[in-house]
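A single protein chain has been omitted; all remaining protein chains appear in their positions.
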Amino acid sequence: MTIPPEARPALDALRAQVAALHAELTHYELVIWTAGNVSARVPGHDLMVIKPSGVAYDELSAERMVVTDLYGNLVEGDFAPSSDTAAHAYVYRHMPEVGGVVHTHSTYACAWAARREAIPCVLTMIADEFGGEIPIGPDARSAVKAAVMLEDVARTVHISRQLGEPVPLATEDIDGLYERYQNVYGQHGGPQ
Amino acid sequence: MTIPPEARPALDALRAQVAALHAELTHYELVIWTAGNVSARVPGHDLMVIKPSGVAYDELSAERMVVTDLYGNLVEGDFAPSSDTAAHAYVYRHMPEVGGVVHTHSTYACAWAARREAIPCVLTMIADEFGGEIPIGPDARSAVKAAVMLEDVARTVHISRQLGEPVPLATEDIDGLYERYQNVYGQHGGPQ
Amino acid sequence: MTIPPEARPALDALRAQVAALHAELTHYELVIWTAGNVSARVPGHDLMVIKPSGVAYDELSAERMVVTDLYGNLVEGDFAPSSDTAAHAYVYRHMPEVGGVVHTHSTYACAWAARREAIPCVLTMIADEFGGEIPIGPDARSAVKAAVMLEDVARTVHISRQLGEPVPLATEDIDGLYERYQNVYGQHGGPQ
Partner (left out) sequence: MTIPPEARPALDALRAQVAALHAELTHYELVIWTAGNVSARVPGHDLMVIKPSGVAYDELSAERMVVTDLYGNLVEGDFAPSSDTAAHAYVYRHMPEVGGVVHTHSTYACAWAARREAIPCVLTMIADEFGGEIPIGPDARSAVKAAVMLEDVARTVHISRQLGEPVPLATEDIDGLYERYQNVYGQHGGPQ
């Protein structure tokens, strides 16, 4: 497969964005060593941009990102793609609404998941951001933001529950907070 | 509304101070992503300086701060104000003694709050700083300092209580510590 | 003992690598003050490269590393070797398959060890990396990577167990994850 010329501008922008988003994973300590990765779908093309395998986070750059098709075959890049490429590709093939995927080893989120437990809605931040379930990421930045927010609320609710029972928010309050926040946050009238 | 010329010097100093205080929030990990903000009242005027909405903390500067009236209407600035502007403005309208407001998602403080529990006074730092209840901030710097101190004591008392019962300080000791500290700390004979 | 000329290239490369690996220990907060160290065997020679004793991590360099024989006798270097040299040397003498040794004071790993408890396999990362027991490090980089991964899983499983029982992975899933990961990770078809 070759890259259609009309995909080039979006693809190059995504190379830079995906490289930069990995810095958020290390900043918020959602990954260690090389054990996590971000990818983005190239909108309108059966292509994705993903981290190279085994390359340290502080050595990533737009140029070092890897482009594959949606079966994980290498299309462009000097490195082998992430060892998790097949899983990212599977999501893009089966869920057209997904534009970005992030794979972390977030300590508190994994701690809840290892017990197969959902996080109760006891903080306004959970209501603001998620309303109910953790949302699907329409693009790579939204996916990373959701991962950062998720770990933060997973940590706070964990710590709260260590010494007693946090009080759940009322359903109508959750709905009201979510509605409000989705309309006023950011420079264009909604979350970005 | 226009800005009275005599408000300009204080307003420009507050733009710089409010921008700089956001760096304390990230330094002490009281916020993630763009989920927190500081504002300051412009003394003697119905104006406030606040963070722009959705702008990353490391991209803030004095110039990018936003000035609104005490109903949250934009008065000066290139960005939309924080999505929390209405809440800050409400405080300034109803509590004239408040000169600064800080909004964080402090992990340990939120963990106590989610259980609707007060933090017992078992550390001399609590006695020194707060005496009893968490004080109102007369200005933005005092508000941020109180938020930093609050999270620190919320964390230490939480950890102490995980393995038993911390011993409360005697009321007369709390009063003595508070009295002493309010008089000797800083370069001018009291906390700043 | 003198250093055979044919050992020089490998030895100088190991000096640089061992110095650099100490930065991973501080980055991941596996050590404090000067309380941890890394060493590497010089392949094919009865020599090892190790940290100098009592020197701060941010003052380490390739030149400051110390070379000893496998009884801990100084062979080359301007400093006394680590106070733990005898223990490293003992391992190299008795376990020829070991090419690198790392000594940390990892908080969560030590917390499990102080209770004389093994960490249950409840996370895919444990299955991917370790399969079962913590592996021996064939070289210094592998040893440091294993220490970083170990602390991460020790922390996550600790936190998960604080509020209930994490669910163990099935043995066949552990085997499958380990097999897959050992073959696809990195730029050369396996972990590095």
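Order as written gives the chain letters A, B and C; numbering starts at 1 within each chain.
Convention: a contact is a pair of C-beta atoms (placed from the backbone, for glycine too) under 8 Å apart; a residue touches a chain by one contact, two chains touch by 3 or more.
These figures come from a predicted structure and were not determined experimentally.
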Revision key, fill the gap. Visible partners of the omitted chain are B, C
Revision key, fill the gap. Per the whole complex, from C:3, C:20 or C:110 the residue touching the absent chain is C:110
Practice item. Go through chain B and note every residue touching the omitted chain. Key: 28, 122-123, 125, 145, 148-149, 152, 155-157, 159-160, 162-167, 181, 184-187, 191-192
Practice item. Name, in rising order, the residues on chain C that touch the hidden chain in the full complex. Key: 32-33, 35, 52-55, 79-80, 83, 105, 107-108, 110-112, 114-117, 158, 161-162
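Everything below uses one rule, namely that only the chains that are shown with their structure count from here on.
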Review point. For chain A and chain C, what's the span in angstrom between their mean Cα positions?
Key: 31
Review point. In whole angstrom, how far does the Cα centroid of chain B sit from the Cα centroid of chain C?
Key: 43
**Study point:** Where chain A touches two or more other chains, by residue
**Key:** 162
